[in-house]
Structure formats: C-alpha cells, structure tokens
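Single-structure report; data block below.
Missing here: one protein chain of the complex. Every other protein chain is in place.
Right after this comes chain A.
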C-alpha cells in the first residue's frame, strides 16, 4: 500500500469521480454475472476485488483527497465495494448450487440393476404351514406337544382303541420296525401312522385339563405319486376337560378355518368312524375360493373344490372314553375332543400345489417363493 498522498492535486484523482466508481462497480457486476463456472468467477473475483482491482486502487486514492472530499469519496467507494461483494457472494452461491446439482446428476445409477449376490433362502412350506396352524391354537391357550416318529405300537394303536385284529388297524398301511432278533420277531415298534400317539403321551404326561396341538411327521406304506407320499405331515388337536361337547369341537374347528382362511369361513361335520373317537366325524371346510357358489352353477366352476362347495379336511370326534381309560383319565368326569388333518393336503388346496412330489423333492424353485412364513 502506498503512502497517503500529501501533495494535493485534484487532476490526479480522476479515478474517484462518481461516474468512474459506478463504471468500476458495473464492470465488476457484469463480470460476475458473465462468469459461468466457479473458476471463471474466481478469475473475475481476483480482477474486480483483488488488491490490483480498480476499486481497490480507487480506495487507495482516497487518502490523497483533500480532507473535505475524503468522506464523500470513501462513502462512494465503500458502497460500490459492498455491492460488488454482495454480487460476488450471490453468484458464488448460484454456481455452487449448480455444481452440486450437477454432481448429483452425474452420480445417478440404474436402480433397476438386479441384485442376487446371495440368493434368498426359504423354509419349507410344510414347516411353516404346521407353525401357522399351531399358532392359531397357541394363541387360544393350547400348547404344542411332540412325540417320537419311531413309536411303540401301543401308543399308535392299542391305547387309541385299535384292537390288534381290528380292520382299521390294517387300513393304516404301517411300516414295521424290525425287532432286535431280526426279521420275524415282533418288535412292537412302528413308524407312527398318525400324530395321534402324541395324544396318549400328552394324557399320560400332563396334568388335566389338557389342551394341546401336535404337528409332526407320519408314515404310511404308500408309493410316492402325484397324490400320495409315504412320509407326510399331520397336525392333531386334543382337548380333554370337564364338560367338553361336540359343539365345542365344532366351534373350535370353525375358529380355526376362520383364522386360516377368513372371517366368513365355516366347517361341516359328516359321520365317520375312527377307533379313537366316538362319535366320529369327517370335517369339511367351506371352499375358501368359491364359498360354495360354484355348486350347481356350471358357468362358474371352481377348481379348488371341484364345484363341490366344500373341501375335505380331515377326521375328528369326541375322544373315545376307552382312550381316556387307557390313559388313566376318568371318563365319567372328563370328556374331550380331537381332530387331525394332513398338512400336505392343506398346502395343496391353500396354495394350489398340483403335485405331491413337489413337496418331497426339495427343488429350490418350489420352496423359495414361500419365504419365511406362510
């Protein structure tokens, strides 16, 4: 910075004329406005606000003015520099915003790119179906009971009122386990043909009243085809308490199908025979697809129920007092109901599975879509 001008010479302070200051300011404003990048703006900034800029030089000249002129010139230059700095700041902000927006545009990606780095896993729908049904009852206060798959015949048959020579015993094509002495010896052990032996175990093990549900794997000597499999899954329910009735059974079944298939669902009972229940019934549920409206309505056939209006679900009934006796429960005081049905079947009609083999073969293409819950 040069020293103040002591020698007063009005001719030499031409630069401080008002029109000159205005010109300098306008030039600066024009240069900022014209700057189309942060770099260009920086150059304009140096040119118009830097130490060598006209306004900076003009500012320096103020000292050379006579004292009475200093104030006015100072005010004039100061205002001009203020306007220039403000314009600079404004332009700077604009250009930075433009740059930021441009960077975000440049950083954009194709969000439709697929991502299957680790393909998803899934639980088997039979597993999750069993859990789903179990949970209906767990939420009502039932507990889940389990038992062995290789089971004593006594639990699977005798205690359930299948006498040794009863035809019903032959109907359940049973896998027999070889005895310790080899082929011909009767081991008394079989692969359980239904989940019902768990009923007996529960009645022997638990305090009354008993409210349980038993999901599990069962076995019968059927060859695998589109509608049969030798290894399948059932879920069984047992309630033994004082004063239980068939109406309670009906209400419980209705509740289950409402929970699984919707509030407007219901069940139907038809007489049937099982050794371990008396009275016994076959249970059907209203077809959840057509709600029975396909019956006698050839224009609107229903594939799910073959236009029958009802879907066969499984067997049920009042626990045969003989079963209670075999389990040490007083049939004079207690009564109970039970039902059971096949999980494969429910999966087939609930999820349109057409071939039993799909549930057996473990093909990942079948299982994956079912995910974690059902």
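Annotations for the structure displayed:
Please note the rule applied: a contact is a pair of C-beta atoms (placed from the backbone, for glycine too) under 8 Å apart; a residue touches a chain by one contact, two chains touch by 3 or more; residues count from 1.
To be clear about the criterion, contacts and distances are computed from a predicted model.
UniProt records the chain missing from this view under the protein name "Phenylalanine--tRNA ligase beta subunit", selected from "Dihydroorotase", "cytochrome-c oxidase", "Aspartate carbamoyltransferase" or "Phenylalanine--tRNA ligase beta subunit". In the complete complex, the hidden chain is touched by one of A:42, A:60, A:255 or A:291, namely A:255. The chain that is not drawn here is touched, among residues A:30, A:71 or A:150, by A:150. For the chain left out of this panel, the touching residue among A:37, A:79 or A:245 is A:245.
The missing chain lies against chain A, touching residues 113-124, 126-127, 131, 138, 140-144, 146, 148-155, 158-159, 161, 163, 165-168, 170-171, 175-181, 183, 185-189, 191, 204, 209, 211, 217, 221, 223, 230-231, 239, 241, 243-248, 250-252, 254-255, 268-273, 278-282, 318, 320-322, 325-328, 335, 359-365, 367-368, 371-372.
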